[in-house]
Every structure is written in structure tokens, then in C-alpha cells.
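With one protein chain withheld, the remaining protein chains of the complex are depicted in position.
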Amino acid sequence: MATESNLAHNDQPNPGRRDFLYVATTAVGVVGVGAVAWPLINQMNPDASVLAMASTEFDLGSVEEGSSVTIKWRGSPVFVRHRTAAEIEEARAVPMGELKDPEEDQARVKEGHDQYLVMVALCTHLGCVPVGDSGEFGGWFCPCHGSEYDTSGRIRKGPAPKNLVVPPYQFLSDTVIQIG
Amino acid sequence: MSSHNSTYNPTNPVEKWLDDRLPLVRFGKEHLLDYPTPKNLNYWWTGGAILTFMLGVQIVTGIVLAMHYTPQIGLAFDSVEHIRRDINGGRIIQATHAVGASMFFAAVYLHIFRGLYFGSYKAPREILWILGVIIFLLMMATAFMGYVLPWGQMSFWAAAVITNIFAAIPVVGDPILQLLRGGFAVDNPTLNRFFSLHYLLPFIIAAVVGLHIWALHVPGNNNPIGVEVKSERDTVPFHPFYTMKDFFAIVVFCIPFAWFVFYAPDILGHPDNYIQANPLVTPPHIVPEWYFLPFYAILRAIDFNFILDSKLLGVIFFGGSILILFFLPWLDTSKVRSGTFRPAFKWFYWVFVANFILLTWYGAQTPDMKIIGSFTVADTSKLSVLYYFGYFIVILPLLGRFEKPRPLPNSISEAVLPASATH
Partner (left out) sequence: MIKITTILAAGLMALGLAVPAMAQEHETIHIERQPWSFGGIFGKYDEHQLQRGFQVFREVCASCHSARLMAFRNLSEEGGPGFSEEQVKALAAEYTVNDPEAEGGTRKALPSDRWPGTGQSDADLAAAFGMVPPDLSVMAKARSISSPFPQWVFNYFTTYSEGGPDYIHALLMGYEETPPEGVEVPEGKFYNHVFPGHAIGMPPPLADGQVAYAGEDGAAAPAEMLTAEQYSTDVSAFLMWMAEPHLNAQKAAGFRVLAFLIVFAVLMWFVKQRLWRKVH
């Protein structure tokens, strides 16, 4: 066919130059597609109003010794417990061999602030909120499937695989913490 | 399908296996790559690719927006602001969708007016044309409902005024109005269903576009001289000639598109839509978006009673102005297809274009605005309505009979040979 013969590739005066044009244009096109695709995917990432809630400050002064408070952080509940000396001692006396998820109590609190325990209040089994001051280990008991946590929030009995998660937090002052 | 036999010969076993079960590759090759296309198509023929691109853009940006939008009257306005302010890239994505609607209509008007000039609606492409008018109607419904979603003053009052049109229908008008609105006035039920339908309709448009392209591929493309393809010499394969030309046109089209999106995203809209909808306060000047203005002008121009009351009469003219397009293939009696060879037609056509733009302008003015002497918009727009309908009902049928067309070339190749290519 007449048009087919017009498409013969070797009648270009400079085939190398032709190829460069096509390669360069394709490369520019690919960059364009990527530049368009990224924002369309990135829009699904947490938006500015969600990220603004990424950290929460809390004043520990309101938590009396021997009591717990549940606050919200990144949409999840967080236990803040002001432990008594007895609770701390009990936690420190547990041998590592007895723990499903061995962790020293000291590793779960901040130095100099051992009385404050901050943990994400979701059972590490399937995510239910455990009940405080219950269970045979003096800590928390999860009603869903019977997991029991001790006075350091570590798993002692039941199907949960890990200790209650300690979120990243820091003391901004003696009484104010910032979680996240 | 075209009289062209498929040259697809699957070589490797995987391709053969697929081809035996669902000939996708064969279909793609036949209709997108090898498809013989007249070699003299000019840039007015890139409209189809641009429109397909715009449909894709609107669907993608729309789906993204729908992830963050809340269709509830107390929350809708704020949710759109939330998209603009908080969502990563939200301002650009929202602006693309809003400006995109205008660009979509700009392209569709170019595409339609191309068809009107080159006689693309004539036999054997009547169904192609009719499917196109259906797509145009679906686009208008989609755009109308989409504009209501931000729930600004214009959103609300446009919904109120346009749904009111249905009340003009005798006997069943009011029940239909309540059915549409889901209540006695435009309210939350209206907003919710408009959101649902606004999401749905573009996919129906996509399906009709599929039929539209199918209906095109049966007879093949029209071309600027309106002389049908006689042999392979008149054509080139769609790829790479028209794929790359269309691609180029799309990139060029994106330049004004990006200009608006990044530098003036609200210039085509109305400031009143940044005021939250208030059913108790009508804005001083309700105006639809620019692409509806000509039809709005036609609706408003009929402000007199004649057998029927003016409201119903206006609605009939309003609907009629689009429905008349369905009959165009039969109203234009000329045996010559392309305006290129119809010297008398050309004049009437360009007057039609100018008149259409004038109608667009009228739609944005108040009816009492003075034009010439003491004649107002309300008066002179009637002349424009007369010409609009007269073009289809009187001029085109008569032109076919009395016009002396210029001699047609024998074929596309013959017309193109003197190296003055018009691509």
C-alpha cells in the first residue's frame, strides 16, 4: 500500500536524530504522567487537619495516685495511670522468664517518672479496650477473650501476643507530657 | 465494522490463547492502531480525543473529591473548603475539576460546531450525531448536578430555578417537581440524590461514548472536504499519525486549562457561590455557568403568552433548542456534505456561530438592560432565538434546494496532492 511504503524507517535523513526526539519526548511524557499521578495518590495520605492531631499534650497533675485516666490520641484511647509504690514494686519483682513478651518495667516508663504509665488502651490481641483494676495480676483484664495484663501493662495470661503498646511520648515539663 | 480486514496475527502462544478467548489485542489493533483514517483531517478533528481526555480527567478528579466530600446541607460547603485547605494537593484537584467542567464544555462546543460546519451529521452518520446529542444532554445534566454540590448560593438557586422548570408541565408538573426534589423545596434529599447521580452519569456518558466511537467506526471518519474515503490511498493508520497529533492537541489544550487552574481558578465561576446557600435570600442576579447561558437566554426570551402561558412556552423553546439537534440530519437537505464547498451555507453558518455567542452574552445580562435605543435584552434576544430556530427549520432545508455548491474534488488524495496540506 502506498502509505505503508511511506512508513519505511530507513528513508530518514538522520535516523539517530529521529530516535532522540522520540526518546526525549517519551521521557518528558513519563515525567509528566508521574507528576500528575503522585498528587492523585498523595491526596489519600492523612490531610493537614488529621496531622495536626498527631500529637496530644496532657497534664498529669490531674491524675491522682492510684488512679487512671483514659485520653484520646490519634483517634485511639490511651491509659494514663499514676501508679502507687506497691504497684511499681510488684511490676519490678516479676522474673523475665514468666513473661510471654519479656520487657523490664523500667523500659516501659520514663526515668524519674516511674509512677506514670502511658499505654495505648487497645488489647494487642484483637483491639478491644481492657478494663482497669481487674484481673489476677492487678492490672487490666480484657473482656473479649480473657487476656490479663499486670501493673506494668505486660501480658501475663490469655491470647494477646504482646504487652500493651507504650506510645512515643516525652515530658515537656515535670507534669506535662506530649504523646506522639 | 470497516471493510478493512484485520492484519493481526498473534505470534506467541500467550497472545494466541487470549485472542481465542477475548480478542482484546486484536480489537485494539484494529480500532486504535491500524484504523484507516482520512489523511486530510485538520485540528478540528482532535476534539474527540480532547473530550475523551477531559472525561477521564473529570472522572479521576471527581472520584478523588468524592473521597472527601460530604453531601449534607450543613456540611457540604465546609467539606469543599476542607478539600481546598487541608487535603494534600486538594486546592489543585478541586480547581482541576471545577475548571475542567468549563474546559469540557469549551471542547464539546468546538466539537459540535465542527460537526455543524463539515456536515458530519449527514448520512450515513446520523446515529453518530444522535448519540453525540445524547452525550451533550448527559453532560449538561451532570454539570448541572455537580454545580449544586458545593451548596453555595448559586448552587442552591440554580437548582431551585431549573427544577422549577418541571413545574411548567401541565397536570403532572408539580408531582414531578416534588419527585425530583424529594420534598417541597430544594433541600437535603435533593443534594443527596444529585450527588449520587452526578457520580453515576459520567459512567453512562462513557458507555455512550463507546457507542459513539463504534458508530463512527462503521462508516469511518468524515473529513474536511466531505468526500468519502475511496481507497487506501486516502487514509493513514490512526497510529502513529493521529495518536500523536491528538496527543499534541491535548497538550496544547492543557495550557489554557493549567493557566486557569493555577492562576485564576475562580474566574469562570461566580463569587456568590462562596456564600453558603440560603433558601431565604435570593442573590441579586442568578446566572448559570457560562456553558448554559445560550439556552438560558432562549428560556428567558419567551416571556409572552401565545396559546400556552409563557412559562410553559419558554420551557418548550428551551427543550426544543436542544431537541431540534436530533433532527438535523434530516433538516439539512443539501447533497453536499462539507461547508467548504457550500458558499451560501458558510455565511449562514458563521452568522449562526455569532448568534450563538450573542445568545451566550444575553444569558448573562438582565432582561431589562438596554441594547439599542429603548430596545432591551428581552426584545433583541427574541431575534436571536428566531435565527437559532430559523437556521434549522427554514434555512438549512431551503439551502439544500437552492444553493449552488462548488465542484467537489473526486477524492481526498486528489484534493490533498497539491502540497498545500491543511493538517
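Per-chain residue numbering starts at 1, and chain names A and B are given in the order in which the chains are listed.
In the analysis below, contacts are C-beta pairs under 8 Å (C-beta built on N, C-alpha and C of every residue); 3 or more make two chains touch, one makes a residue touch a chain.
Computed from a predicted model, the values in this text were never measured in an experiment.
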Among B:130, B:261 or B:328, which one touches the chain that has been omitted from the display?
B:261
Only one of B:56, B:124, B:175 or B:271 touches the unshown chain, namely B:271
Using the touch definition up top, pick the residue from B:120, B:163, B:360 or B:384 that touches the left-out chain.
B:360
Touching the hidden chain in the complete assembly: which of A:37, A:52 or A:85 does that?
A:52
Which residues does chain B use to touch the chain missing from this display?
39, 43-44, 78, 81, 84-85, 91-92, 95, 102, 106, 109-110, 113, 236, 240-241, 244-245, 247-248, 251-252, 254-255, 258-259, 261-272, 274-275, 284-285, 287, 289-290, 293, 346, 350, 353-354, 356-357, 360-361, 364-366, 369, 416-417, 419-423
On chain A, residues whose C-beta touches the chain left out of the figure:
3, 6-7, 11, 18, 21-22, 24-25, 28-29, 31-32, 35, 48-49, 52-53, 57, 72
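Criterion: only the chains that are shown with their structure count from here on.
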Hey, how far is the Cα centre of chain A from the one of chain B, in Å?
49
Per the touch rule above, chain B residues touching chain A in the complex are 39, 60-61, 64, 67-68, 82, 85-90, 92-93, 232-233, 235-237
Show me the residue ranges of chain A that touch chain B in the complex, using the header's touch definition.
1-3, 39-40, 42-45, 47-50
